[in-house]
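Single-structure report; data block below.
One protein chain omitted, others in place.
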Amino acid sequence: MSTASAFTPVRVAILGASGYTGAELMRLLLRHPRVRITALTGERAAGKPVADVFPHLAPYDLPALTKIADVNWDDVDFVFCGLPHGTTQEVIAGLPAHVRVCDLSADFRLFNVDTYAEWYGHAHKAVDLQETAVYGLSEVAREQVATARLVANPGCYPTASLLPLLPLLKDGLISADDIIIDAKSGVSGAGRDAKQGSLYCEVAEGMHAYGIASHRHAPEIEQGLGWAAGRGDIRIAFTPHLIPMNRGMMATTYVRLKDGVDVASLRTSLEKAYAGEAFVKVLAPGVGPQTRHVAGSNLSLINVFADRIPGRAILVSVIDNLMKGASGQAVQNFNIMNGFDETLGLDVVPVFP
Amino acid sequence: MSTASAFTPVRVAILGASGYTGAELMRLLLRHPRVRITALTGERAAGKPVADVFPHLAPYDLPALTKIADVNWDDVDFVFCGLPHGTTQEVIAGLPAHVRVCDLSADFRLFNVDTYAEWYGHAHKAVDLQETAVYGLSEVAREQVATARLVANPGCYPTASLLPLLPLLKDGLISADDIIIDAKSGVSGAGRDAKQGSLYCEVAEGMHAYGIASHRHAPEIEQGLGWAAGRGDIRIAFTPHLIPMNRGMMATTYVRLKDGVDVASLRTSLEKAYAGEAFVKVLAPGVGPQTRHVAGSNLSLINVFADRIPGRAILVSVIDNLMKGASGQAVQNFNIMNGFDETLGLDVVPVFP
Amino acid sequence: MSTASAFTPVRVAILGASGYTGAELMRLLLRHPRVRITALTGERAAGKPVADVFPHLAPYDLPALTKIADVNWDDVDFVFCGLPHGTTQEVIAGLPAHVRVCDLSADFRLFNVDTYAEWYGHAHKAVDLQETAVYGLSEVAREQVATARLVANPGCYPTASLLPLLPLLKDGLISADDIIIDAKSGVSGAGRDAKQGSLYCEVAEGMHAYGIASHRHAPEIEQGLGWAAGRGDIRIAFTPHLIPMNRGMMATTYVRLKDGVDVASLRTSLEKAYAGEAFVKVLAPGVGPQTRHVAGSNLSLINVFADRIPGRAILVSVIDNLMKGASGQAVQNFNIMNGFDETLGLDVVPVFP
Partner (left out) sequence: MSTASAFTPVRVAILGASGYTGAELMRLLLRHPRVRITALTGERAAGKPVADVFPHLAPYDLPALTKIADVNWDDVDFVFCGLPHGTTQEVIAGLPAHVRVCDLSADFRLFNVDTYAEWYGHAHKAVDLQETAVYGLSEVAREQVATARLVANPGCYPTASLLPLLPLLKDGLISADDIIIDAKSGVSGAGRDAKQGSLYCEVAEGMHAYGIASHRHAPEIEQGLGWAAGRGDIRIAFTPHLIPMNRGMMATTYVRLKDGVDVASLRTSLEKAYAGEAFVKVLAPGVGPQTRHVAGSNLSLINVFADRIPGRAILVSVIDNLMKGASGQAVQNFNIMNGFDETLGLDVVPVFP
């Protein structure tokens, strides 16, 4: 199966292609009319065909996996970097200057390198590069993304959380000091490494919270909220939960309204912020977003509800954690960086059931 | 398979035995050393053996299903009532006086009949009987349960929510005006009726919130909290979510601490309240309760965590919705009502995986 | 989101659009460059927008549901018919002559109307039309499909079973009298009607066989095998099983080799039969097909293995029951009928995980 195009394709490398975000990038880029995949790396699987690590991709024409050290950079215009957190900074710092990068790790998401060091346990290894990075929440940072060389692709929880919160904070409708995010994720967010805690029998038919008040996505969310609120000291309640499903992410967010604000105002703010967006949809009043309704797509569904506690409201947002929460948004940012229509390669309808 | 006992057994009828709570009652009572099941009712399945509606119970010696009208009440000492909400009040009002009752429906849980009418859409049909009913959260109402003729078995969400909250409110450690309960339930809570929304393909591999700020368990939780706080006007945020798992329920509850209170005080209050309890366990600091660790058992696991927002804390509690959230607690109340050891028939170790 | 095309689109109606095969057709046709969906029918949901029955399609521009009686046939060139078995014959018989049809029901699959009557419990209602129908196993019947007015889209089990068996029978490599098909299906094959047996709690975390030696797909498979073997009296062992997964179908087929035939001969036959096919792939020796590796795609993966019993071999084949087993093959047939590239609209990469 092939895709023809009259244009010179962008030659793309995926570093760390053997994980779930790598597979998802390949799924999207194989159909992208302006892309040719020229390199795929996997240090442990180097030398193997993609079919060995992803049998579902066996029918497709893809290069074999190589080590990063063996990539021919003359044949690469753009890098999607899906390496583990902590190893990415030095790798990206060592890439040739002509290569533009969308990094899916957390390594360049925190702009305060002290915050990075505090949460990730080691000093930042590419401070200069950090200063040039753009935090790529596409709908919010479209202009900066367009011209960036290095885009830090947002985390899954931050994407699901920030999309409904940012317009409300910017419009001054909610308090920044009482934001409670109860988040839920499918298991693919835990990655493909063999860990006992990710075994089917440890995950199926049950659920639990993890990283309570200590998850690394909390400072990333706080950074985004701080930007919208014009403050640097925001602290949120953030509790992620692991749900027995492959894909899907939901944030149920409890907010306190500013005086005189009601739920209708929040709805207006959200609808205004996302009018015309291809991938962010504010649902009709009363309709609850469901993760299964975005599975396999780059969509985010959002809604806002009145609360029983006076002066409070409830936001619900869903994404596919591998799509808008990772590889889908990465391709969206790739499109923006290359001046393409933002939906190129992302015209995938949700798969239901 | 049979169970011998030197004692005269309590003769038990289960009304509405063809649902999941009915099956769970049979699973427990078949092994209960002081019980003999003498009647099982199911209006649509009347005349059929239990094996026709529950093949997994085919190997056991159980009476065939009958209509309620055909039960021989001379052969019944105790009724577990698992009828649908709304049909129960009249049925129980018509039972002979010698029969004691544990009702698993919502029909006798709300003590204010106006509140009942508001949330359930019709006037209460047994107001006198309501005044004699005891709300059977076993650990809290043990003494009243012991002598009650009619126990209203608490709902699943109220049980999961109230167990960690009640001691903290009674001890005056948290605000009653800022309680946010983000709750999650397995699918068996939706019952066994054929509904499109409960089909495997509509539920598996995805999740969603439902009844946002409008679920009928909200006033039931508020009633319990009001009792502990000595107030009648409490309003909570309560958001239930449907999780793709058969059993399991979790409440992640966000509370505001009273001045001078810290997380250690909450832990002390919880440990004191549940010291010596067979079924409620406060976990060691930092250990997150998981629904899969109580599956099939009557256990509730509770823990408390510091929050990133100053002055806030996070409570996590789990139960098996069919056990401590329904049939298990019903058997616990049955034991209390009959002066038995509270764990009789409930010595079932969690099934993992 | 929209799809542009320089060509006049084929105007398509989907009859019975509110089931899972209907949703899957919409997923595919929304992206098909040569299609415009002009009518969607659903008798019970008539008048509602698609978003009411399929919230995941809310972001797309689709006509509202109507009754079949209200379709404007002047605006329809092609019909995909997803009505329940038994209701389809009369509906299709009543369609205007200019409309070509791909029928996803079983109503036109059995060419012997007596066999139809025996298995479906009523006389065939459109015998003349039956004689014009083509059984649309695309890879096998490509030429007849191309010119047919009415294509009977094969059942899911027959598709999964026949693809590996037909070449072997045609090449005279296996016995037609000792074919044992042990088949497994995901739950979406049971449809979207509210049935207790399809509830999450009745299906998840367990499995069972059903329709043992009595499933209606058995005569359909036998008809296909008979065609390949040039005989009308073939009887097979066919045991379908229900597996707790949304999508996916597998046939593990046990065959007896003709004298002098070995597994390598079977492999050669299969590779020859499917060389150059876009959607049927014979895997490398030893690689086991997995349903998850075709999910969301129109692919079928096939392999053949030696057996421990001398003179026997084992065939394994997988498809996505909603794709190659229903809507995907229907679109493939649509492409063939219209002279389009067979992969148009079907360039969807499997979704994993």
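Letters A, B and C mark the chains as written, and numbering starts fresh at 1 in each.
As a convention for this text, a contact is a pair of C-beta atoms (placed from the backbone, for glycine too) under 8 Å apart; a residue touches a chain by one contact, two chains touch by 3 or more.
The model shown is predicted, which means the values in this text are computed figures rather than measured ones.
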Candidates B:Arg292, B:Arg308 or B:Lys324 - the one touching the absent chain: B:Arg292
Given B:Arg27, B:Arg100, B:Lys125 or B:His241, the one touching the chain that is not displayed: B:Arg27
Touching the absent chain when the full complex is considered, from C:Ile92, C:Ala148, C:Cys201 or C:Ala228: C:Cys201
Residue of B:Ala64, B:Ala194 or B:Ala278 in touch with the missing chain, whole complex considered: B:Ala278
Contact footprint on chain A, counting only the chain that is left out: 20, 187-188, 192-196, 198-205, 244-246
Residues of chain C (touch criterion as defined above) contacting the omitted chain: 177-178, 180, 182, 184, 201-202, 204-210, 212-213, 218, 235-239, 241, 243-248, 250, 252, 254, 288-293, 295, 305-310, 312, 314, 316, 318, 353
Residues of chain B in contact with the chain not shown: 1, 3, 20, 23, 26-27, 30-31, 54-60, 188, 204-205, 246-247, 278, 281, 283, 287, 290, 292-296, 299, 343, 347-353
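Rule of thumb we're sticking to: only the chains that are shown with their structure count from here on.
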Middle chain, criterion being Cα centroid separation: A
Reference chain A; chain at largest CA-centroid distance: B
Distance from chain C to chain B - Cα centre to Cα centre, in angstrom: 45
Cα-centroid distance, chain A relative to chain B, in whole angstrom: 39
Averaged-CA centre spacing for the pair chain C and chain A, given as whole angstrom: 36
Multi-partner residues of chain C (each touching 2 or more other chains): 20, 188, 204-205, 246
